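Left out: one protein chain. Kept in place: all the others.
First chain written, first letter: the chains are A and B, and each begins at residue 1.
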Amino acid sequence: MSDTLLQVSGVSKCFGKARVLDNVDFSVARGEVVCVIGPSGCGKSTLLRCINYLIEPDAGTIRVNGAYVGREPDMSGRMRRQKASALDRVRPRVGFVFQQFHLWPHLKVIDNITRGPIKVRRVVRAKAEADALRLLERFGLTEKAHTYPSELSGGQKQRVAIARALAMEPDLVLFDEPTSALDPEIVSQVLLLMRELATSGMTMVVGTHEIGFARQVADRVVFIDGGRIVEQGPPDELIERPKHERLRLFLRSIDSRGEAASASR
Amino acid sequence: MDLDGAVFLDAFPRLVVAAGSNLKIAMISILFALIGGTALTLLRTVRWKPLSRVIGIVIGFIRGTPILVQIFLFYYGLPVLHIDLAPITAGICAIAFNSTIFITEIMRAGLAGMDPGPIEAAIALGLRKRVIWTHVVLPQLYIRILPPLVNEMTVIVKATTLLSVITVVEVLRTAQQIGNTAFRPLEPILAAAAVLFIVNFTISRGGRLIESRLANRRG
Partner (left out) sequence: MAFDVTVITDNWALFARGAAVTLLVASTSVVIAFALAVPLALMALSRRRLLRWSAAIYLESFRNLPFIVVLYIFFYGLPMLQWQLPETAIGIIALSCFASSYLSEIVRGAILSVPAGQMEAARAVGMSYVRGMWEIVAPQTLKFLIPPCTNTGISMLKETSVLSAITVGEITYQGLIVQGRTFAPFEVFLTTALLYWLMTSAFAALMGRAERSNGTSRSAGQTRRSLADQFLKIEV
């Protein structure tokens, strides 16, 4: 049980009349790298945002390392919404990397990374900056420490965003299509970094279109369509021998794109 | 806080009638201001530096000074020039002049944002300037500037209450008179506020309705 880092049970979400997530159950073990794939609008992004409660699911529970996120059982066992302060304490355990990076433009790179640790985890500034510089060095971005996000390329911005998430020392990191907003040549930069992160033992859930990445790095691939998990399993199995028709169609549509991309890598 | 409900309610009949004066003044003012504003805007398209500079100064003056002071200038100043106008007329002149300036500025902003395409087409078709103004530019412009115009209308209605200071009998002055005779100044003013609230609220909602009806004709 202590090996299960993330437990998602019965999560559903409707936006108006559209049912975006339908009773999703899924769990992630410590150190596991899970890639979530599926067509646009399948609920990938919503699911990821439900995990750290940026979006409130209509039903279901989420537990990270045993701690409840968003809704917790009260004394009689009924699920009640968590108080804002409790939620704020749990959130840092889950890192989130956005498709649009969402770096804070009015802060320098190093401040972007250290703001969270200083204000939320109450780390002393000197230590936070030292840790940040170490992360930047690991990502090859040391000389950009005192520049503003507007001066960075897309790939650099996303790497800083990943550093910002890691600076909070999360138990796991969620990635919402981290490379979709990047130019094709730069995509590999970020994927390389994510792969290195995976090998170092970080637990990751990645919503992505990059099947090649999924194949190489993921321990498990989850296919979501219409708000439900249709199929999941080891990448080779899923991608080579898809069982469901919808997955087969999806992979075929990706293939024409994917082959061109992986050829250039 | 003890409010006399009777004074409050009794004031309404007289105040509603008095508010009619405010509306009358406002209507006359905006009529003159629309005509004057359009004329001034057309005048501003003439590229003659001295004229532009003078107009610029006048606009700066009207925009940079309080309307109350402008009202005093008309009310106290015109008699010195041997122009004797009734207070209400002086007031209308002041408000209309003020509004003319603001409307020409609204029109300037509206023109700057317009799509030049239809106009270029009209020029290419050989239409004369006057025709282009009256058939292409102005109709589109008025639809475009409807929201700020409605807002200007509420500004004018609010400005008419300032005329109470120069002895014009309108809703605020009437409320003060009622307050003086009843020795309860607050209740009539609250009633006047209610009347004015309803008037302005109606104008802005009405404006929004017209705006949505015309939405599909916008360029």
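In this section, contacts are C-beta pairs under 8 Å (C-beta built on N, C-alpha and C of every residue); 3 or more make two chains touch, one makes a residue touch a chain.
These figures come from a predicted structure and were not determined experimentally.
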item	value
Option from B:Ala11, B:Ile95, B:Val137 or B:Val168 whose C-beta touches the chain left out	B:Val137
Touching residue (missing chain; options A:Ala29, A:Val120 or A:Leu249)	A:Val120
Absent chain, residues of chain A that touch it	52, 54, 84-85, 88-89, 91-92, 94-96, 98, 100, 102-106, 115-116, 119-121, 161, 164-165, 168
Where the missing chain touches chain B, by residue	1-2, 41, 44-45, 47, 52, 56, 60-61, 64-70, 72-73, 76-77, 80-81, 108, 111-112, 114, 116-117, 119-120, 123, 129, 132-133, 137, 154, 157-159, 161-162, 164-165, 172, 179, 185-186, 189-190, 192-193, 196-197, 200-201, 204
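Note that only the chains that are shown with their structure count from here on.
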item	value
Inter-chain centre distance, chain A versus chain B - centres from mean C-alpha coordinates, in Å	56
